[in-house]
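As you look at this complex, bear in mind that one protein chain is not there, while each of the others sits in place.
The first chain written gets the first letter, and so on, giving A, B and C; residue counts start at 1 in each chain.
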Amino acid sequence: MKVGVVVFPGSNCDHDAAHALELLGHEPLLLWHKETSLQGVERILLPGGFSYGDYLRAGALARFSPIMAEVGRFADRGGPVLGICNGFQILCEAGMLPGVLARNASLRFVCKHVHVRVEAGESLLTRGLRPGTVLRLPIAHADGNYTLDDAGLDALERSGQILFRYCDEEGQLSAGANPNGAMRAIAGVRSERGNVVGLMPHPERACEGLLGATDGRALLESFLS
Amino acid sequence: MLAKVYVTLKPGVLDPQGKAVRSSLASLGFLGVEDVRLGKYVELRLAETDPGRARAEVERMCERLLANTVIESYRVEVS
Amino acid sequence: MLAKVYVTLKPGVLDPQGKAVRSSLASLGFLGVEDVRLGKYVELRLAETDPGRARAEVERMCERLLANTVIESYRVEVS
Partner (left out) sequence: MKREQPIDSATIARHGLTPEEYSRVEAALGRAPNLLELGIFSVMWSEHCSYKSSRKLLRGLPTSGPRVLVGPGENAGVVEIGDGLAVAFKMESHNHPSYIEPTQGAATGVGGILRDVFTMGARPVASLDLLRFGDPSHPKTPFLVEGVVAGIGGYGNAIGVPTVGGEVAFDHAFDGNCLVNAFTVGVLRKDKIFLGRAAGPGNPVLYVGARTGRDGIHGATMASAEFDETTEEKRPTVQVGDPFTEKLLLEACLELMQSDAIVGIQDMGAAGLTSSSVEMAGRGGAGLRLDLDRVPVREERMTPYEIMLSESQERMLIVAAKGREAEVERIFRKWDLEVALVGEVTSTGKLELFFGGERVGELPIGPLTDGAPLYDRPRHAPSDLAERQRFDPATLPEIPAAEALLALLRRPTIASKEWVYRQYDHEVRLGGVVRPGGDAALVRVEGGKVGLGLSAGCNSRFCELDPREGARHAVAEVCRNLATVGAEPIGLTDCLNFGNPERPEIMWQLEQAVLGLGDACRALEVPIVSGNVSLYNETDGRAILPTPAVAAVGLVSDCATGAHSWFASAGDVVALLGEPWRSPSGPPELGGSERQAMAGPLRGKPPPLDLARERAVQRACVALVRAGLVRSAHDCSEGGLGVALAECCVMGERRIGARVALPVPGRPDLALFSEEPSRIVLSFDPARRGEVARVAADHGAPLLELGEVGGERLEIAGVLAVEISKLDAAWRGGFLDVVARPTAI
């Protein structure tokens, strides 16, 4: 499948995403942010990194890149869009996903492997995964503190838009297992329609045993199926 | 013209940075600080010379880019 | 009392954020922005009730913590 990986100035996981897509037998197509054609891709992935240096707010400047208008139209037509880390931040800033990713509660960048619990099965990212499944995935970010008002959060809960929550190895939620202070431990969400998804952990970094984690494969495979 | 924009977190939104600053201040011996809120301060130099139009323009910039109105509010001064 | 602190980069110090914001504003069609500088805005609620003492105290906080005086300058208002 032809998958567009958008390259913003400052993206730095574009290359890793393309590598993972190839590993899974797909055809990544790097889309330069100044382009206005999606070149017939069937999926769009906004990779991690520091688009525009994350200046002002993470993702704030990237959402105005020329290609984002096309990405928006693609999503409006129901096209599947995945944002990973900085990509998630961009989708939130663009209003394509609910919420804001604020500065980590620790105020520090954090790079480590965490556990997340699948909250909603059968989403674009979790096909074939039962709710409650615990996955081990890498995170690396300074702004992953998912923030939204209570009403908004309640609405997400009701409509099953919360895809992942940070948890411990056993799947229990706790302050210690929440690496960034995210409200209700939210690690990933989907849009109302379900075709736009975003998460802070990096599934593309968890596709090879040699690198110490493989749970990302299931998520990417789901997105690509 | 010079426009000044103050972007602050909406009341009720948690401000971990403000909290950290407060506790740092306390451990430096500044004990009388009851609350700290951190925001952004943006200075823009504009070609526009009409204060009204300048303000309107900067407010549009705030809505579109300078503030994330989900959690932030802003205030504009022009001079 | 409420103290407001404005922290800005000293003149001549590179402001990568300001530069990036300016070019984004331009690409959004805000062409009349000649310069953008990004700074911090801090609100402090103080137990102190004397304006003079409050200002002096906040200035000490700026020197020690709130501003990085190597590259930043600050301005304090109390009310």
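Assume a contact is a pair of C-beta atoms (placed from the backbone, for glycine too) under 8 Å apart; a residue touches a chain by one contact, two chains touch by 3 or more.
Since the model is a prediction, treat every value here as computed from it, not as a measurement.
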{"item": "Hidden-chain contact residue, picked from the options B:25, B:46 or B:66", "value": "B:25"}
{"item": "Selected residue (touches chain absent from view) among A:2, A:15 or A:217", "value": "A:15"}
{"item": "Residue among A:110, A:155 or A:173 touching the omitted chain", "value": "A:110"}
{"item": "Absent chain, residues of chain A that touch it", "value": "9-10, 12-13, 15-16, 19-20, 48-50, 52-55, 107-112, 138, 140, 142, 202, 204-205, 208, 210-212"}
{"item": "Where the missing chain touches chain C, by residue", "value": "9-10, 12-16, 19-20, 23, 40, 65-66, 68, 70-71"}
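The rule is simple: only the chains that are shown with their structure count from here on.
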{"item": "Inter-centroid spacing, chain C versus chain B (mean Cα positions, whole Å)", "value": "9"}
{"item": "Centre-to-centre distance between chain B and chain A (centres being mean Cα positions), rounded to whole Å", "value": "29"}
{"item": "Centroid distance [mean C-alpha coordinates] between chain C and chain A, Å", "value": "33"}
{"item": "Multi-partner residues of chain B (each touching 2 or more other chains)", "value": "40, 65-66"}
{"item": "Chain A, residues touching no fewer than two other chains", "value": "56, 61, 64"}
{"item": "Touching residues (chain side chain A, partner chain B) in the complex", "value": "56-57, 60-61, 64, 93, 99-100, 102-107, 145, 147-149, 181"}
{"item": "Touching residues (chain side chain C, partner chain B) in the complex", "value": "6-8, 21, 24-25, 28, 30, 32-48, 57, 60-61, 64-66"}
{"item": "Chain A - residues contacting chain C, complex", "value": "52-53, 55-56, 61, 64"}
